[in-house]
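Contents: one structure, followed by commentary.
A single protein chain has been removed from this complex, and every other one stays in its place.
So that you can tell them apart, the chains are marked A and B in the order they are listed, and the count of residues begins at 1 in each.
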Amino acid sequence: MLLGVAGSVLCASTLWTVPATPQEPAPSDSGQGVSGVLRLDEEPVDGARIEVETPEGNPVDTTTSAGDGAWSVPLVTPGAYVVRLDEATLPDGVVLADSTKGSLTVEVRPGQDRVIIFQLADESGPTTSEEGFDWRRLVSLSVDGVRLGIVLGVMAMGLSLIFGVTRLINFAHGELVTFGAIAAWVFNAGAFRFPLFLAGIVGLLLSAALGWGLERGLFRPLRRRRTSTVALIVVTIGLSEFLRSFYQLTFGPLPEPYRDYALQREIDLGPLTVTPKSLGIICIGAVAIVLVAFLLQRTRLGTAMRAVADNKDLAASSGIDVQRVILHVWILGAVLAGLGGILLGVTQKVEFDMGFKALLLIFAAVVVGGLGTAYGPVLGALLLGVVIQVSTIWFDTEFKFVFALLALILMLVFRPQGILGRRERVG
Amino acid sequence: MSTDVLAAVAAEPGVPKPNPILVVDDVRRTFGGLVAVDVRHLEVERGTITSLIGPNGAGKTTLFNCLTGFDRPQAGYWAFDGHRLEGRFAYQIPRYGLVRTFQLTKALDRLTVMENMLLASRGNRGERLLGALLRPSWRHTEDAARQRAERLLETFELTRMGHDLAGTLSGGQRKLLEMARALMTEPAAILLDEPMAGVNPRLRQTLCEHIEGLRDGGLTVFLIEHDMDVVMGISDWVVCMAEGNVISEGPPAVVRADPAVVDAYLGSHDGLAPVDERESHEDETS
Partner (left out) sequence: MDVLNVFLDAIRVAIGPQAAVFALAGVGLNLQFGYAGLLNFGQVAFMLAGAYGASMTVDAGGPLWLGILVGMAAALVVAMLFGLPALRLRADYLAIVTISVGEIIRLLVRSSTLEPVTNGVFGYRDFAAWFYAINPIPAGRYGVGNLAFPARTLWLIVVAWTLVLLASLLVLGLMRSPWGRVVRGIREDEDAVRSLGKNVFMYKLQALALGGLMGALAGSLRAIDSQAVRPDFFLTITTFMIYAAVILGGAGTIIGPTIGAMALWFVISFSEGLLRLGIESGVIEFLDPEDVAAIRFMIVGLALILLVVFRPQGLAGKPEAGLLDEH
């Protein structure tokens, strides 16, 4: 269920439960399945219902945990499944430790008996604050929100920069995101086995090449022919469909992790607990944003980019090579998208449609912050990320994306140019 | 003719006119820190040709945009023919008899010339969704509009092109079409934004005659123009803007000699008659 929800996928920090000691695959003649034991502090939990369905939402089977807390569901075919613990069927006083993790998506290989762990907690449990409000949770969700915001911000900045100089909304931006993630995966866990850092750099280089190729091979020729914006948008839609299906065909329909980044111990920073992974993502994303800001404000190329975004004709008449600037912005935009994809791939896993699912949130961030501005989208993404994550304290995780949309629509109604944008001119 | 009316009017910014059709007060439009328009008081005399000049970026187009609802000034009010128009939507303005054209010609390319004209007709019953399928209900207004369109096309020598797609017209013809189309709305005043830009000299002459013809027919014409020969030739009154302000107004010869005007143009490194061929602005408009 949650798989379909872009917001949820982006946000849940370790949606993918990786068993600490993976059970050896059962003999293949017994087929495959998912199983587990529900326990709370070593006490078995019985009578809880567990539902298994396909990622598309087709129900497969349901079962109930036995007296020793054990449950298992055999599966006819291997593949991706969503396993959901029905929280309402847990005994009184027992709840999910993290209510966002009552529904897990797992990939079951042929012959594998996949062990699923649902972390349970006492309802009265870890809430330490006086009014019963869980401050630790608020803090940790805020950190999650910042991380999500940074990752989205990097992607959204790319989209907005490209829009700024070309006046084109690239609906294939999500596929540029996926491209970076997959390229890095190929070099980290696929055909090659580089450390992720190196593989990420290779992924960014390839992203740059893709940005270059799209502008030189597709969009520049189309602009030359004075193709209308509407037609160009349709082209980006076609490109998005094409690339996404191409990834599905070549990368495969199942999510894959990067090597070495599956499980991590949290570190304590006073009231904060963060995984080094989260911290790393936030730092890398922030550094990238600062670097782009530096590029825009302090270099000749950046000045030219801003000039073209501001007024193309004026820029051209003052001697700026507009076409070259556009090419550079496409490269920069693709690299930012690719970086966002890699960071997102570290957060969750790499998947052929991860960028497409993120696109909606990218759009929301860009509109909230200001389409065509460089920093607005980062601001919008951070706001959105924190609001989305913190809202899960009060609202079902399923509704996270509704807030993104609400923000988008309210912004369009009351301030369509976004927080940092300005109005278009007529005539 | 109407020059006589203005003969007694002093040549100073914001001066009242005997019978103004358009009165503008304290209109101010800023973009971030940039003050694009800051017009204290301006009146346009009924039945005259009034030209609005000023160096590039003076705020002329922005003023037109504000007056016709295409832009929202931060402050100010204005009245046309006794009706207050601030806060009105752009589509409501023509109902009061005020219509405009654009600096970058906006012909509707994949409609025929005749369709361009008919589209501008007022009160066409067939333009309502519910009536659209009942041809008899709108045939009458449509026929009347067609006759009016044919007369106008003839005046502007576009009759031959009636069935061509507007996109196939030359730049000058598109300017003519845009003007003729604006007139289909049966306006009392027309605001023309650089009607001569991109038009060849021979056609300029014709256009000037058309504009004078409109005035002689009782229409008020308020136009932005960079070509000083044109301005000097046809204007009854000239208003000059610089950096958002009206810095001078008066009869053509007076304004031309006004040191403030000369300064404004010199200050803008712009010469007095800038050749302004900017038909390739395609990205500016949405």
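The rule is simple: a contact is a pair of C-beta atoms (placed from the backbone, for glycine too) under 8 Å apart; a residue touches a chain by one contact, two chains touch by 3 or more.
What you see is a predicted model; the values in this text were computed from it and never measured.
Per the touch definition above, the residue from B:53, B:99 or B:189 contacting the chain not shown is B:99. Across the interface with the omitted chain, chain A contributes residues 1, 4-6, 53, 56-59, 169, 171, 218, 222, 226-235, 237-246, 248-249, 253, 359-360, 363-364, 367, 396, 398-399, 401-402, 405, 408-409, 412-413, 416, 424, 426-427.
Touch with the hidden chain on the side of chain B covers residues 68, 70, 89-95, 99-102, 106-111, 115-116, 118-120, 122, 124-129, 131-133, 135, 138, 142, 165, 167, 181-182, 184-185, 285-286.
Rule of thumb we're sticking to: only the chains that are shown with their structure count from here on.
Note: centroid distance chain A to chain B, computed from Cα atoms, is 51 Å.
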